[in-house]
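Heads up, one of the protein chains got dropped from this complex, but the rest are sitting where they should.
To keep things simple, chains are lettered A, B and C as they appear, and every chain counts its residues starting from 1.
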Amino acid sequence: MKVGIVNVTGYAGLELARLLQAHPEVELTQVTGRSAAGQRLSDIFPNLTGPDLPITAEFEEAVDVAFSALPHAASAAAVIKLLESGVKAIDISADFRLKDPAVYEQWYQVAHPAPELLHEAVYGLPEIYRDQIKQARLIANPGCYPTSAILALAPVADIIEPDIIVDSKSGVSGAGRTLSFTTHYSEVNESCQAYSIGGHRHLPEIVQEVASARERALGRDEAVSMLFVPHLVPMTRGILSDCYARLAVPLSAAQLRDRYREFYRDAPFVRIVDRPPQTKHTWGSNYCVICPCVDERTNRLIVLSCLDNLVKGAAGQAVQNMNLMMGFAETTGIEATPFYP
Amino acid sequence: MKVGIVNVTGYAGLELARLLQAHPEVELTQVTGRSAAGQRLSDIFPNLTGPDLPITAEFEEAVDVAFSALPHAASAAAVIKLLESGVKAIDISADFRLKDPAVYEQWYQVAHPAPELLHEAVYGLPEIYRDQIKQARLIANPGCYPTSAILALAPVADIIEPDIIVDSKSGVSGAGRTLSFTTHYSEVNESCQAYSIGGHRHLPEIVQEVASARERALGRDEAVSMLFVPHLVPMTRGILSDCYARLAVPLSAAQLRDRYREFYRDAPFVRIVDRPPQTKHTWGSNYCVICPCVDERTNRLIVLSCLDNLVKGAAGQAVQNMNLMMGFAETTGIEATPFYP
Amino acid sequence: MKVGIVNVTGYAGLELARLLQAHPEVELTQVTGRSAAGQRLSDIFPNLTGPDLPITAEFEEAVDVAFSALPHAASAAAVIKLLESGVKAIDISADFRLKDPAVYEQWYQVAHPAPELLHEAVYGLPEIYRDQIKQARLIANPGCYPTSAILALAPVADIIEPDIIVDSKSGVSGAGRTLSFTTHYSEVNESCQAYSIGGHRHLPEIVQEVASARERALGRDEAVSMLFVPHLVPMTRGILSDCYARLAVPLSAAQLRDRYREFYRDAPFVRIVDRPPQTKHTWGSNYCVICPCVDERTNRLIVLSCLDNLVKGAAGQAVQNMNLMMGFAETTGIEATPFYP
Partner (left out) sequence: MKVGIVNVTGYAGLELARLLQAHPEVELTQVTGRSAAGQRLSDIFPNLTGPDLPITAEFEEAVDVAFSALPHAASAAAVIKLLESGVKAIDISADFRLKDPAVYEQWYQVAHPAPELLHEAVYGLPEIYRDQIKQARLIANPGCYPTSAILALAPVADIIEPDIIVDSKSGVSGAGRTLSFTTHYSEVNESCQAYSIGGHRHLPEIVQEVASARERALGRDEAVSMLFVPHLVPMTRGILSDCYARLAVPLSAAQLRDRYREFYRDAPFVRIVDRPPQTKHTWGSNYCVICPCVDERTNRLIVLSCLDNLVKGAAGQAVQNMNLMMGFAETTGIEATPFYP
């Protein structure tokens, strides 16, 4: 089984390369780049230890599955070509995540490049859409913040009031490898800040999936009010999302945890814990660690959700999707234990 | 004017020593410690450049004002002695912050050591209680989280629904100089986590002061529901509090900012800004930087509030209180510009 | 094949548990602790995802190989017991690294607990002693600094003047899990310092092995003068050692690199590079990355050597030793690619 990465030169591409080079069922045979075409993998990523592939402008041989780590819009264009040539595609960009092309256009300020594929594309959150993923030829790999928030909220989507606050804290690698002041070391180190308070592009994705989960459970479509505030924290990897909502039905702490454990009974990468997790409990792994709590004073639900934004929040989840699509065991190649300390 | 520090050996004590040694109107003449008695300031704090005072077990000469940086309960005992000997006292501990001794006992698990002083003690937030501070002989210096949250919420206490979430992010120095796993470098670095989700001791302090502000403005006493979730972020100094509430009256973003600017018109250390601030915009200074926002989608208020937990959140505010008590200009000795980067 | 860890509760023990739980040829069946006896692995290390073993005071069943992560002196006592019961032992402590018990006593301030085993013990640096390790029943696993310095210097031990400076920079996890001011977050963060300038315990270990390498190549025993200055750098993992010496024979940069590549031709975990490596190029992996350079202005050799102090500098190397002792492929279970970023 041959796989390729379109635009390997960012952090998601790098993390895909790391995981795929070590994957026992596939062979990474092709990697493309734009400005880096002509170089080798080791020229830009000296940490990699697998075959030192040339970075090409386009795939030069056939692959069975391809991952696109291009920016939005450019990614859709690449995905269309892949599908046309019979290659299964896992899109790391946002292009196929939002089901409504109008919402896409509102948030990404560009007309959707392939609205006809939106119905077919499967939102690649295996814990929710495992069966559909197995049948898919196009996966929209979820965003990092949405993965943490949706996994935190899905088990209770139908028993909370649809008025939610998600306050997320992210490491800086989530902002990618592109240079900017907000990722310049001296500006970020020893500092913490909120950003995109006017509305972050991951908001509609979280709303869509929490509303879907609610609709599936309740049988009716309802608006979900959501406030999402992302923050930059001085660390490289890790997301912690605090999700706040009111329980519509009374539930003890134990009942709440049981509900989550039952919901994720068959999910190998979700761990339900009863003490506030550290993002570091997921570092370098594909795990999402969730701690659901009830605040008795205010009767509010607080769900804490941690993951590694480059693994479960990007490349690891993409490999998990590939495993399901290709009929491999779901955990193949992404079993790594979190690193601590 | 002679001043002394009771228990100089923690980070609040150290920061007080740094500020008082450079203060043009007072002379730091006495510092006490418990385990460190017999050593000199430079033995434990080589960064200090002022007179190298001996650390004694008790004050050995008279002072005009004293700061107590003892832990709670022990601090009250020290403060009683100071007041009895005619010394004005600024208590960095929590002992005199909560007006209701029953609430104190509930949160600190000890009977209040001096309930008779609670009425006299002034909550040392100059932006709210400047006039009372000028007359006081006993100041309860506010907690670091409460300073950030109360300054963020006071200007709108009467126009929000009394159902508030405060999601705070703090640097590790807020946990003090006492060794523990939660402050051990390798456990904290490259990680982020919530803690005390069952209820942090700063919660009743925030509730008390937001309810007071509301009562002063509305003329009636009402319960305030508040959820406070503190987080540890891998940096030494800095607090960012995100305060979430619903506006009870419609207000544009500009009106909101004007309201804050008017409220803090005479406050030299509060800055109202219109872009999300970084905690680093306050590093090493006594400023609190506040960014009030309205989320139009959900009609929620978001107030972002940053400060340096060791300065405005502890020692700097204590000096600000001393300045007011002693009739000095409010900003004397604490004018430092924030450091960046 | 059953393996056990004596004193799992430090960072080396934790890292061993992480690696051994995922190792395909062995089963981790026993872990001991001292103060933690009675708890489970997950109580102290929530990141681990393998079987949640009870932490016992002593091994309660037989194992084939055991790792001791006890402090020095205590470790030797445990190792003696293991060997007596027919268990092969890999000692992470310093107890069997120094061949001369007088040198041990000088540096560790205690008489050597088992001098009769020193001759048998093999210094567990596979790149140098692979054949002896395969036959050994007792391995002295090298220190983290020594691994970086010896691998940097061994290929040129016979062509440099025996007057060497090693200036090493280490992440904080090298100081272990024991609480102290030098590992307290706020003391270490945003700071860098030298320590143990009067003489660090890893110095005699480096001297012994560089002198041995020189003796093997030159056929004569000579004193090696060495200055070793370790530094603490604000990061969790990673060691960078800069080794300075004069070349006794002229060598071009290319000849130098060829010499290193030839020397480590069969070493799967040593990479020779021609640009200064980052410690991060080894993060989470068992690789040692070495960049040998010649400074033409001063005709000095500079060898830069990076590794992850908890993997190649401790637990990973211990597993590499186990693999050799047990006849597994040398890289089994420790093939992980370095993480970046």
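For the reader, a short list of remarks on this structure follows.
Basically, a residue touches a chain if its C-beta (ideal position, glycine included) is under 8 Å from a C-beta of that chain, and two chains touch if they have at least 3 such contacts.
Note that the structure is predicted; figures quoted are calculated from it, not measured.
Remark: the omitted chain is touched by one listed residue; of B:Asp91, B:Asp167, B:Glu190 or B:Asp242 this is B:Glu190.
Interface note: of C:Ile90, C:Leu125 or C:Met235, the residue touching the hidden chain in the full complex is C:Met235.
For the chain missing from the display, the contacting residue among C:Gly4, C:Pro46, C:Pro113 or C:Pro277 is C:Pro277, taking the whole complex into account. When the omitted chain is restored, the residue from A:Lys99, A:Arg130, A:Arg177 or A:Arg297 that touches it is A:Arg177. For chain A, the list of residues touching the undisplayed chain reads 11, 171-173, 177, 179-181, 183-186, 188-190, 234-236. Residues of chain B in touch with the missing chain: 11, 14, 18, 21-22, 45-50, 173, 189-190, 236-237, 271, 273, 275, 277, 280-285, 287, 335-341.
For chain C, the residues touching the chain absent from view are 163, 165, 167, 169, 171, 186-187, 189-195, 197, 199, 225-227, 229, 231, 233-238, 240, 242, 244, 276-280, 283, 293, 295, 297-298, 300, 302, 304, 306, 341.
Convention: only the chains that are shown with their structure count from here on.
Taking each chain's centre as the mean of its C-alpha atoms, the one that lies farthest from the centre of chain B is C.
In a homomeric contact, the two copies may use the same or different surfaces; for chain A and chain B, over half of the interface residue numbers are shared, pointing to the same surface.
Note on chain A versus chain C: their Cα superposition corresponds to a rotation of 180 degrees, in steps of 5. Distance between chain centres (mean CA atoms), chain B to chain C: 46 Å.
Note: centroid distance chain A to chain C, computed from Cα atoms, is 37 Å.
With centres taken as mean Cα positions, chain B sits 39 Å from chain A. Residues of chain B in contact with two or more other chains: 171, 186, 189-190, 234-236.
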